[in-house]
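Of the protein chains in this complex, all but one are displayed in their positions.
Right, chain A next:
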Amino acid sequence: MLNSIDARGLSCPQPVLLTKKAIDQQLTDLTILVDNETAKGNVLRFLQNAGYTVDIDMSEDTYQLQAKKS
């Protein structure tokens, strides 16, 4: 299943909360968009603690975190 979260412009902990919601629904394939370093770091740490592998792309002001869990 694929799911996408646009957390740009949201300040912490909102991006992590939205990510947590998706994880709680057992989603294994997630895309999360954030627009600041802090949110990127927090979402990344949360995903890794939850056992996801994460790829990060950066374009202009947006970080795209691609998270997968096998």
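Methods note: a contact is a pair of C-beta atoms (placed from the backbone, for glycine too) under 8 Å apart; a residue touches a chain by one contact, two chains touch by 3 or more; residues count from 1.
Simple rule for what comes next: contacts and distances are computed from a predicted model.
Chosen from "ATP-binding cassette domain-containing protein", "Sulphur transport domain-containing protein", "Branched-chain amino acid ABC transporter permease" or "Methylmalonyl-CoA mutase family protein", the protein name that UniProt gives for the omitted chain reads "Sulphur transport domain-containing protein".
For the chain left out of this panel, the touching residue among A:Leu10, A:Leu27 or A:Val54 is A:Leu10. Remark: the residues of chain A touching the chain excluded from display are 8-14, 16-17, 20, 36-38, 41, 45-46, 49, 61.
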